[in-house]
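Since the structure comes first, as structure tokens, the remarks are kept for the end.
One chain of protein is taken out of this complex; the other chains stay put.
Letters A and B mark the chains in the order given here, with residues in each chain numbered from 1 onward.
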Amino acid sequence: MDLSILIEKSVLVVILFSVSLAVAAYSTYAERKIAAFLQDRYGPDRAGPWGLLQPLADGGKMFFKEEIIPNASDKFLFILGPCIFMTTALMTSAAIPWGKSLHLFGRDISLQVANLNIGILYIFAIVSIGVYGIMIGGWASNNKFALLGAIRASSQMISYELAMGMAIIALLLTSNSLSIRDIVDQQAGFHWNVFYQPLGFIIFLVCAFAECNRTPFDLPETETELVGGYHTEYSSMKLGLYLFAEYTNMFISSAVISCLYFGGYHFPFIDSLNLPQNVAAIISVFVLFAKVCFFIFFFMWIRWTLPRFRYDQLMRLGWQMLLPLAIVNVLITGAWLTYFK
Amino acid sequence: MGSSALVLLTICGIAFAAGGILLSKALAKTSTNSQKGETYECGIPTTGTSFIQFNVGYYLFALIFLIFDVELVFMYPWAVVVKEVGMPAFVEILVFMFILFMGFLYAWKKGALRWD
Partner (left out) sequence: MKLLGEDIVTETGEFIINMGPQHPSTHGVLHLKIWLDGETIKKIEPHLGYIHRSIEKMSEKMSYRQFIYLTSRMDYLSAHMNNQACALVVEKALQVEVPERAKAIRILLAELSRIGSHLLWFASVGLDLGGVTPFFYAFREREAINSLMEENCGARLTQNFHVPGGILEDVNPDFQKRVKEVIKQLKDNFHEYDEILTGNVIFQNRLKGVGYLSKEDAISLGCSGPTARASGVVCDIRKSNPYDGYEKLEFDEVVLTGGDSWARYQVRMAEMLQSIKIIEQMIDNMPEGDIVAKTKNVIKLPKGEFYQRVETARGELGVYIVSEGAATPYRCKYRSPNFANLSAIPIAAKGGKIGDLIAIMATVDLIIPDIDR
């Protein structure tokens, strides 16, 4: 392998890694500020100007908290749980194309860690492994609330994965590729998939909420029912990893939604400006981030507006509404593509 | 090329998770107290262990999921080529989906998707 490619990828990985962490950290800040905005309050405003250092303070606090491992727990799995969840959350970002290629040092540098030709499957696979993080952590706690939370989490996440997969298949029918970069490039101009797959988009969005355990699907950690859900027994940095990984998941989900349905780094009129390659690449990154930020805001907006489902209602929605709808969506799309075209 | 970067990212992820836990272990003060290690159950000593045989309801969903997920994996490659192959591919998947959907309806009718 070429050494320069290795360096290039390493730099990219480090940048991507830091950006994911930073976005996740500031999502916690944004969550509180948006909650405050929706509820007519100030939100955090003590640490630094406008409370901007709040995520650092929170993170620092996590490091200095005493770590308690319950006597009855399975120690090894107890520590392994949050590690798996965090690692998988960070790994999903690899398949997402963050922008057009840069042209530096006489080479084209693709702003994507790995242009996998099965990018969507990769993300699905990694997200599925993430379920283990919750399940192992909740089960190893040997706490009844945690156990209920963990079982709910895994049950819910696998259920919604199906409808999500079906929604994606309808999308794949039109795109003919499993590579996310191909899908994004097909949406150049204003051919966003959301206009061709509105039902698929809605199904995907709902499932993304469920996969991220966000309200109204935050059943695994319902504070009022299960105290803390699967992370009831967790403290210190291990709790921090769980919470942090959830925000990372939300960030990646927003990015995936933007890429699959909203044209990723493409924005209609910018493509026609004929900008120099590097400028266009940088603008494309910002375009994607603007879309991602909107979806993160949307996630939070919903969270602070809606009450949550009951567990059986959630399963019913997933299995008896979204899944049949998604199958119908696949069939309609398939029929349209093969019969009318 | 892609896979090496993936490995790198995975290593970064593991390093972050493990580093965070180790760092907090190094930084945080600890004090031992027999009550700290007790299982939290709203301040009441817990009755029995949580490592028990649990209600089957959750696992039914897992079983149905397993079937569907395998089917789903078959559909990904189909979805990618359906445009090229055209009508025959669609008819075939209709048959496939019909069988799948019958199974789904059976599970539905049997009450496996109901919660009680």
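In this section, a residue touches a chain if its C-beta (ideal position, glycine included) is under 8 Å from a C-beta of that chain, and two chains touch if they have at least 3 such contacts.
All of these numbers come straight from a predicted model, not from anything done at the bench.
Chemist: Out of A:66, A:108 or A:312, point to the residue that touches the absent chain in the complete complex.
Modeler: Looking across A:66, A:108 or A:312, the contact with the absent chain belongs to A:312.
Chemist: State which residues belonging to subunit A touch the missing partner chain.
Modeler: With respect to the unshown chain, the touching residues of subunit A are 35, 38-41, 74, 144-145, 148, 215-216, 218, 222-227, 304-313.
Chemist: Could you list which residues of subunit B touch the chain missing from the display?
Modeler: These residues of subunit B touch the chain that is not shown: 41-44, 46-49, 51-58, 115-116.
Criterion: only the chains that are shown with their structure count from here on.
Chemist: Could you tell me the distance, in whole angstrom, between the mean C-alpha positions of subunit A and subunit B?
Modeler: 15
Chemist: Which bits of subunit A are touching subunit B when the two form their complex?
Modeler: Listed in rising order, the residues of subunit A that touch subunit B are 1, 5-6, 9-10, 12-14, 16-17, 21, 62-73, 79, 82-83, 86-91, 93-94, 113-116, 121, 139, 141-147, 151-152, 154-155, 158-159, 161-162, 165-166, 169-170, 172-174, 176-178, 227, 232-233, 236-238, 240-241, 311-312, 315-316, 319-320, 323-324, 327, 330-331, 334-335, 337-339.
Chemist: Over in the complex, which subunit B residues touch subunit A? Could you list them?
Modeler: Contact set of subunit B toward subunit A: 1-6, 8-10, 12-14, 16-18, 20-21, 23-25, 27-31, 36-42, 46, 49-51, 54, 58, 61-62, 64-65, 68-69, 72, 75-76, 79-84, 86-87, 89-90, 93-94, 97, 101, 104, 108, 113-116.
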